[in-house]
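As you look at this complex, bear in mind that one protein chain is not there, while each of the others sits in place.
Let's look at chain A:
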Amino acid sequence: MEKEQLEFHMNINRRRFLTTLGVGLGGVALGSLLVPDLFSGKDQQEALLQKLPQFAPKAKRIIYLFQNGAPSQLDLFDYKPLLSERFGQDLPASIRMGQRLTGMTSDQKKFPLAGSYFNFSQHGQTGAWFSELLPHTAGIADELCVIRSMYTEAINHDPALTFFQTGAQVGNRPSMGAWLSYGLGSENQNLPGFCVLLSKGKGNGQGVYSKLWTNGFLDSVHQGVQFSSGENPVLYLNNHEGIPGTDRREMLDKLAELNNENYANFADPEIKAKVQQYEMAFRMQTAVPEITDLSKEPESIVKMYGADCLTPGTYAANCLLARKLSESGVRFVQLYHQGWDGHGNLPNEIRGQCQDTDQASAALVKDLKQRGLLDETLVIWGGEFGRTNYCQGLLKKDNYGRDHHPRCFTIWMAGGGVKPGVYGETDEFGYNIVKNPVHVHDFHATVLHLMGLNHEELTFKHLGRRYRLTDVAGNVVKDIIKT
């Protein structure tokens, strides 16, 4: 505990360093992408910082497996036999209660209930339900905290996704990962604090956009850096073909000499900072390919994640890469996987999506556990909203579509100090929450809390207002946190 407290205060030091960026420090390492682990020195913010949360963090790092497009909770986690019993019957108005609908189903005359085509069973000591589509995830049931009572306000992808990532449906606010980088810095001198990995499934896709990993008004050192496995893992990382690493070293030495000449003339600390940035770039050129090279993983690991993990750009490869980045100290690794937007042909599409993701998601959790990292790494799996219990388009036993549904959906978390179990409950129609609702702001507050940050105090003043990830709301869901 003492050690954790100490580490936490080192983090505070880092943060203090960050908050002074762009102010008095002027050039000293201004805007280094790689935030130093500890910044010492006198600081006037001492008094204020004493007010910072005094609790120790449960988690040190996060891996967020974002299932972009909104997976159907009713076909994966939230078992509702009533929907099969009443298959094809209209959703009662008493349940819908005037919930606004998207333009895709608002003209439908009927809202026929669609029971899931898939079989469900209970797993682990928690007795959580999983459909047959998620055998691997079901296999780690006892590691998971399944939240069935998530809800949001947005009913369209872009605002909903933006909301989940930045705490606001519109605008250009900092992403979760940027806030954590701002609050806690990076643990690794050679890697950014916030990395982003993209992949696509075969299902109906919804694109992603760089605004989702933006630094917003925070310093751009906190921006998510897009990574990939394969040949060019980070933008402009690779030297041009004719330029080997040793030659690069020689060039950088000459460059430092030239820049130091100019420093002698102008005495601008920015010049020194520039020299350091080139050194960091050079270190990245060595460190990043080592991490993104998945070809040297042992057979047991490949088997665990599935053979796909050797194909760059797949979800499985990204899960494995996420583990490696996280293990190397990247504070926040954000994955996005497209293809969950099942407006039609849902049973078919979701089967394919699960084939692409189930094994690797579970493997990531197991892999972290076997390395002793699960306790300090929070893994999150989920989409931006849920899907309707009624059918969009033509309803058949084995084929249907589901529209967007903001009022309830399921996500899961593992490791990082969360308590395994099932949290929250929806009604028997799977339409409204009846117990323990968790709003997106609550989710953000809880995640920050697990990282040792008080969501009301992690703020940044921009154009007169103090912004936070949770805007002006959010309660920590204490029930799901290990004591």
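What we mean here is this: a contact is a pair of C-beta atoms (placed from the backbone, for glycine too) under 8 Å apart; a residue touches a chain by one contact, two chains touch by 3 or more; residues count from 1.
What we mean here is this: contacts and distances are computed from a predicted model.
Selecting from "Cytochrome c domain-containing protein", "Aminoglycoside phosphotransferase", "CbtA family protein" or "Propionyl-CoA carboxylase beta chain", the unshown chain of this assembly corresponds to "Cytochrome c domain-containing protein" (UniProt protein name). The omitted chain makes contact with just one of the residues A:Lys274, A:Lys366, A:Arg387 or A:Arg402: A:Lys274. Residue in contact with the omitted chain (choice from A:Gly124, A:Gly139 or A:Pro159): A:Pro159. Within the entire complex, the positions of chain A that touch the omitted partner chain are 15, 19, 22-26, 30-34, 44-45, 47-49, 51-52, 100, 102-106, 153-159, 163, 168-172, 198, 200, 205-211, 214, 219-221, 225-226, 228, 232, 234-244, 247-248, 250-251, 254-255, 257-259, 261-262, 265-271, 273-275, 277-278, 280-281, 284-285, 313, 338, 403-404, 441, 456-461, 463-468, 471-473.
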